[in-house]
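Heads up, one of the protein chains got dropped from this complex, but the rest are sitting where they should.
The first chain written gets the first letter, and so on, giving A, B and C; residue counts start at 1 in each chain.
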Amino acid sequence: MRELTYLEAVREAMSQEMRQNEDVFILGEDIGVYGGAFGVTRGMIEEFGPERIRNTPISEAAISGTAVGAALTGMRPILELQFSDFITIAMDNMVNQAAKIRYMYGGKGKVPMVLRTPAGSGTGAAAQHSQSLEAWMTHIPGLKVVQPSTAYDAKGLLKAAIDDDNPVIFYEHKLCYKTKSDVPEESYSIPLGKADVKREGKDATIVATAIMVHRSLEAAAELEKEGISVEVIDPRTLVPLDTETIIESVKKTSRLVVVHEAVKRGGFGGEIASVIAESEAFDYLDAPIKRLGGKAVPIPYNPELEKAAIPGVDDIINAVKETVNRL
Amino acid sequence: MRELTYLEAVREAMSQEMRQNEDVFILGEDIGVYGGAFGVTRGMIEEFGPERIRNTPISEAAISGTAVGAALTGMRPILELQFSDFITIAMDNMVNQAAKIRYMYGGKGKVPMVLRTPAGSGTGAAAQHSQSLEAWMTHIPGLKVVQPSTAYDAKGLLKAAIDDDNPVIFYEHKLCYKTKSDVPEESYSIPLGKADVKREGKDATIVATAIMVHRSLEAAAELEKEGISVEVIDPRTLVPLDTETIIESVKKTSRLVVVHEAVKRGGFGGEIASVIAESEAFDYLDAPIKRLGGKAVPIPYNPELEKAAIPGVDDIINAVKETVNRL
Amino acid sequence: MTQKLNLPPRVAEKDLADLYKQMWQIRFFEEKVDEFFAKGMIHGTTHLAVGQEASAVGSIAVLEDRDKITSTHRGHGHCIAKGAEVNGMMAELFGRTTGYCKGKGGSMHIADVEKGNLGANGIVGGGFAIATGAALTSQMKKEGFVVLCFFGDGASNEGSFHEAINLASIWKLPVVFICENNQYGMSGPAKEMMNVGNVAQRAESYGIPGKVVDGNDIFDVMNGVGEAVDRARNGEGPSIVEAKTYRWKGHSKSDAKKYRTREEEKEWRLKDPIERMRLILVVEGLLTEEEAEKIKADAKEEVEGSVDFAANSPHPTLDDLMEDIYA
Partner (left out) sequence: MTQKLNLPPRVAEKDLADLYKQMWQIRFFEEKVDEFFAKGMIHGTTHLAVGQEASAVGSIAVLEDRDKITSTHRGHGHCIAKGAEVNGMMAELFGRTTGYCKGKGGSMHIADVEKGNLGANGIVGGGFAIATGAALTSQMKKEGFVVLCFFGDGASNEGSFHEAINLASIWKLPVVFICENNQYGMSGPAKEMMNVGNVAQRAESYGIPGKVVDGNDIFDVMNGVGEAVDRARNGEGPSIVEAKTYRWKGHSKSDAKKYRTREEEKEWRLKDPIERMRLILVVEGLLTEEEAEKIKADAKEEVEGSVDFAANSPHPTLDDLMEDIYA
């Protein structure tokens, strides 16, 4: 099969949807000839024109709200936010409007929109351009939250997000953009709410998201050399969360390590850990659940500090060992 | 000792600080002759004048950022946000500016400000005026998060927050405003990061915040009649979190129920539960940790639905019983 | 047929009796709601538009059915003018399943998306971008509808005002921003909260027309808005129309109105927009005193009827709590 980068997969999903459905369009800053801050929409204005690839002013509040209004009246907008850190400016429209409209109006209205945005550190962009704030959105009833880790998943999940009749926040990880995987040419959909077991194992379960999926797979490969067999689960969507797949895995392995790049304190790892601790899997646990997440600091600029602020492969290896070695 | 309502205690803490320190002032919408949306600043403009009780336009982004700029240059602003739901509009200044400045500038700058804001449901104000979004703020390195449940705590914690050299988010619960407790007249400070055991017990620990402290105490009183002795801990500040007091309690009782009004999914309960699950207390646990939180819906208007959306006394009683009866 | 009054093209003299009736429906509806709130019969809070009837009715009078509006927290008048049934509105305030939002939204969220009322909004300034987005739908789908975005003087100081109107101006979207300048926010006098006399002057920032009309004179409102709507429909882009008016009641349920004088209130009562319309219609011979009385009585009766309807409507059940939410 053909290989695509994650970035290309995102673009292809959008292009295919736009070819099929006139109601789908993109709006965002510098998404036209510039191709977006990360080049995701490059070439699209040439195919679809400026009416459907709409370059906006630097006005995150307006563009998110415009997407809500357009969605509410029959369009299916995709909003590109240049960095996920800027959701601070789009928060009201996403949280107080998009998420609530359907319920608040007694079911009479729908807001089919996708907010796509790159998250994460590793590019030296420092404190205001490197955050992983997905936990915020998971806390809001009415928002679906998607966080693909591979090109294949990105394409299929983005189609599902665009097809969804409700607002979806779609987090792309900057360091994933250049990663590649086999991606079918035809359009396909990966249902929201279905985790993927990225590697099977029996001694411990790792639940990891975004770039941490890759680090966890590296860690698992290392651990295998030492005879420790690790199962790596990528939930792919945080809301809805496929608790079943995670519970079944933990029942099998009896150990759980949760890994995300977002700051550990108040991060979604707490939710995953607690869901398991509350579930039938609790009785199968042979060791405390371990959570790995970012340290409680703004992401620093210096590259060594930047790396040290979030979990690395070694941290994951150590965490699994601690869990496995626990008697 | 003299009794004060929670609302009066908040006002008294501000007034005492303002009398002592010229740098302390308040800004916010309608805080002048109107006295603020909930009447907290009523009478203050008469004492302190419009220079220090500054009525602002309806501009949450500007007033939060103005507070940041004033704090960075030597003032100690207190910002009143009319409803905590509107933090969506002040997010950028709190998260990308206030929280990060000191670290991002290599320690050369400080932002001593307090953002006070009423949270919670129970007043029929529906989806956009009833949320409990404190979990968001706990996830951000550089923000302290305070959530008092009693008049006594409110006064002492607010003084500590104003004295702090860093940004503090101070959540007031609307239904707590009219609750009363003994409050000393003189100024006193309750250190941020010190939980309070609101009731001692031995069979189970409840960690509850804000209005849920009161419901948990009610539940504990009921449970006592059935011979179940419950310890109720109010962390009072979520960041910093007094993990020690909670861990010690769980080691003693072996059972933990965490209760907050905020939506359970992605709520701070996950953090508390996970901290315990990761701690030495894990080995003392005789039952899975239970979390109670709001249901995953926008807060509905209808009063019965509104009540049903968040944990009630019965829910707490049942949760404790389930935990205690678990073999 | 020659017309005695200067009316915009979409309004015929024969429509005036209907508009007159709408004004009374609003007045009676608001007074009824006021009474219920005072008696504690309704939950939550409400914002009444007594005294502002002409800006709602006059603006919407020039619309076609397919046109849309976004409303505000002070939205009952807009709803009625856009054709909402008082039954469903009153039922919503009563929190019943027959209400516009099935009792889940309450006063601040009444919407009727199908009929083109995109909803009241509890967030001041929340409608600017939503209206802009709806206008974008009209433009992209070539549907030809125009959107009216109602907002207050206070809302014009929100950043969303600036961002959305700028966006609408560069894309020449078919939206008209209607400022109902009732002189105050919650308590903040418009003249202290901005350094210009008229919100309409701000149109200058966007290169669009800005016009002030007498908000208590329905004819002036209709002509001013009518022109702006025509412009929008012709693809010439947005305008700001500012209707100077006054709210007779307090901002919301509990308001001591310390921020203004009783004299000022009296002055504005003399400018009663309903009385003014009645006078003109009678003087011009378009309505007899008797017909006018009859219309008023009918309006009153309908509102009374809505109370029966609401009171006899079913309450939602707890099963409804988790309906209409999808994530």
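Here is the rule we go by: a contact is a pair of C-beta atoms (placed from the backbone, for glycine too) under 8 Å apart; a residue touches a chain by one contact, two chains touch by 3 or more.
Computed from a prediction, not measured in an experiment: that's the story for all the values here.
S.K.: If you put the missing chain back into the full complex, which of the shown chains would it touch?
M.R.: A, B, C
S.K.: So which of B:128, B:166 or B:323 would be touching the chain we can't see?
M.R.: Considering the complete complex, B:166 is the one touching the chain left out.
S.K.: Return the single residue from B:9, B:45 or B:63 that touches the missing chain.
M.R.: B:63
S.K.: Given the contact definition stated above, which residue among C:161, C:246 or C:268 touches the chain not shown here?
M.R.: Answering carefully, the residue with contact to the hidden chain is C:161.
S.K.: In terms of residues, what is the contact footprint of the unshown chain on subunit C?
M.R.: For subunit C, the residues touching the absent chain are 157-163, 166, 169-170, 192-196, 201-202, 204-208.
S.K.: Against the chain that's been left off, what residues of subunit A make contact? List them.
M.R.: Its contact residues with the unshown chain are 29-30, 32-34, 37, 55-62, 85-86, 89, 123-129, 295-298, 300-306, 308-309.
S.K.: Touching the missing chain, which residues of subunit B?
M.R.: Where subunit B meets the chain not shown: residues 23, 25, 51, 54, 56-57, 59-75, 77, 92-93, 96-97, 101-109, 141-144, 165-166, 239-240.
Definition applied: only the chains that are shown with their structure count from here on.
S.K.: So, what's the distance in Å between the C-alpha centres of subunit C and subunit A?
M.R.: Averaging C-alpha atoms per chain gives centres 41 Å apart.
S.K.: Which integer distance in Å separates the CA centroid of subunit A from that of subunit B?
M.R.: 30
S.K.: Can you list the residues of subunit B that touch 2 or more other chains?
M.R.: 61, 85-86, 89, 126-128, 295-298, 300
S.K.: Among the residues of subunit C, which are close enough to touch at least two other chains?
M.R.: 101, 103-105, 109, 121-123, 126, 159, 325, 327
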